[in-house]
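Heads up, one of the protein chains got dropped from this complex, but the rest are sitting where they should.
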Amino acid sequence: MTHACNLEGRQRLQTSIGAVLIQLSRFYIHTPRHALHYTHTHVDFRCSKYHPFRVIHPVRYFTSYIERNVRPDGRKFDEHRNIKLNINTIKSAETSALVKYGNTTVICGTKLELAAPKAEDPDSGFLVTNVELVPLCSPKFRPGPPSDHAQVISNVVSEIINNSKFINLKDLCIVSDKLAWVLYCDIVCLDNDGNVVDACITALTASLKTLSLPTVTYDPETEEIKVDTNNRISLKVNGLPVATSFAIFPNCERSILLTDPNTFEEEMCGGNGANITVSWNNGFLCGILKSGGGTLSIEQEKEAIKMAKERTL
Amino acid sequence: MTEAADLKECKLKHMKCELNVLSKSDGSAILSQGETVTLISVNGPLDIKVQNQSIEKCYLEVLFCTKGGRPSVPDRYKEHIIRQTCESAIMGSLYPRTGITVTIQELEDYGGLLSCAVNCACLALLNSGLAMRYVFAAVSCAVDETGNVILEPTYQEVMNAKARFNFVFDSRNKNLITGFSEGIFSEAAYEEALEMSRAASDLVFTFYRDIVTKYSNVI
C-alpha cells in the first residue's frame, strides 16, 4: 500500500479509499509514539515520505514530531542541512556553481554579452538574474511559461542581489553611453526540496565571485570593439550576501522557527516557499522578507535576525 | 517613550475610503492614502476548476492590474505578497472546494502603492463578508540618507530613500504578518522602523473601525 501513496495522490486517496484507511489512521492517531518509533527505525529518512501516517494525516504527523522538539528528518529546529558547493560545473558557461542544500539542488551559470547602456543611466551595465523552476525539480511544476511561483522567486533573488550592492553596476560599464557588459545569470533548480531562495543566492554569489571579465578595447572613431579573452580582470565584488530562510510553524502558544525548511515543512507552514528570509551583507541587512505562515512576535524576529547574522560570520 | 507619545508622533497620510463601489462584485472598496489610490473587488466563494480545488481550504487568487501597459514580474511579486497576507487572514477552511478572487486595480501611484493595496484589500474583504481571523493593516516607511526613519514617505522621499519597508500587522497582537524591505540598512534602523510602523498601525485600525461603524448604520 505504501508505495502507492504519494503526496499528490493523497486527496484522491482520502476520498476514494474509505473505511480501511480511516481505521488505520485512527490507530496511528491514538499511538503517535508508535508511529514515531516506526520511522526512526528506518535507516533512510526519505522513506518516511511514504509513511501511511504522513500520507493520511500530514499535520498530525508533523505536530507529533514538533511536540517532541525534533523535525521529521531528524534535525533540531535551528539546524541546517549540509551544504555542498561545486564551482565551475558547466564548462560552456563563463562561470558556474552547483549548490546542494540537503536534497535541494540549484545550478547557476553566467554568460557575458556586450550592449549599449540605457540612455537614462549611461554609466551602468546590466545584471540580469533569472530563476527557473523546471518540471524536473518537483511534481508541482509543469512545462510552459514560468509559473507565478518561479516569477516570485526570481524577483526575490534579484532584489536581494541588487539591494546588497554585491556588484557595482558601474564596474560593468566599459565606455560611457556606448558599451557595457550584460551579465546574464541563469539559475535552474534541479531538485526542489525547500529553501530554494537561499540556495539560489549561494549559487549566484559563488559564480559571480569567480567571474573575470575579458579586457575590451573600444575605438571611439571607428567604433571597433576588440575583446581580449586571454587578459582577464576578476570582477570586483562587495562583501558576500547570505540569505537565511526560516519556516514559521504556528503552534498554539508560540510560533516555532524552523531553519532551512524542506518542502514538507514549507507546506506545513502554509507558505509558498519559506516564510521569512533574512539577508546580510557586510554587517548590513539587505533584505527581510516575511510572507505568510504564522505571525511572528518581536523576540522571535530578533532571534531570526540574530541567527542569520551568526551564519554570515 | 510611552505609547501615547509614540502615537502623537506618527501621522499617516490622509485616508479616504468608500465601500461597495462596484455593483457586480461581492465586496469592493476604493481607498486613497494621500495621492495613492487603489480599487479592489472581492468575489467569492465561487465555483472553480477542479484542478485548483482543495478539499481543505479555499483557493485564493489575487490579480494585480496596473493602469496601463502589460503585466510584469514585479506585479507577480506584489500579487504574491497580497495573496500571502490575505490567505493568513481569511478562514479558508470554511470554504472548501471554492475559490476567492481578489482583483486589485491601481488608479494612482504616488508612493506606498503596496500598503494602500493591502489596506484596501482588507476593507474589501470586510465588505464582502468573508470570515476572517483578524483584520490587517499595512504601513510603509523609508530610511533616508542620514538614517532617519520616515513614516509614510511621499513620492519624492521614496525616490531618495536608502531603504524602504512595508509591514503588515494583525489586529489581535500587532504581530508581523508580512514584511519586506528594499535597499540596504542596519539592524537598528530596521527595528526602529518596525516599532514605529507597529505604533502607526493603530491609526489604520481606528480608521477601519470608523468606516465600518459608518456603514453598519446603513446596512
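Things to note:
Going in written order, the chains are labelled A and B, and every chain counts its residues from 1.
Please note the rule applied: a contact is a pair of C-beta atoms (placed from the backbone, for glycine too) under 8 Å apart; a residue touches a chain by one contact, two chains touch by 3 or more.
Please note the rule applied: contacts and distances are computed from a predicted model.
A chain of this complex does not appear here, and its UniProt-recorded name among "Exosome complex component RRP45", "Beta-adaptin-like protein", "ER membrane protein complex subunit 2" or "Nuclear pore complex protein Nup85" is "Exosome complex component RRP45".
In terms of the touch definition stated at the top, the absent chain reaches B within the entire complex.
Within the whole complex, the absent chain has one touching residue among B:Val21, B:Met132 or B:Ile150, and that is B:Val21.
Residues touching the missing chain, restricted to chain B, are 16-26, 30-32, 35, 37, 39, 41, 43-44, 46-47, 61, 63, 65, 67-69, 71, 101, 103, 105, 107-108, 110, 214-215, 217-219 (touch as defined at the top).
In this text, only the chains that are shown with their structure count from here on.
We define each chain's centre as the mean of its Cα atoms; on that basis chain A and chain B are separated by 26 Å.
Those residues of chain B whose C-beta lies close enough to touch chain A in the complex are 54-55, 73-74, 76-77, 79-81, 84-85, 87-88, 170, 173, 175-187, 190-191, 194. Residues of chain A that touch chain B in their complex: 11, 14-15, 148, 151-152, 154-156, 159, 163-165, 270-272, 281, 284-293, 295-298, 301-302, 305, 309.
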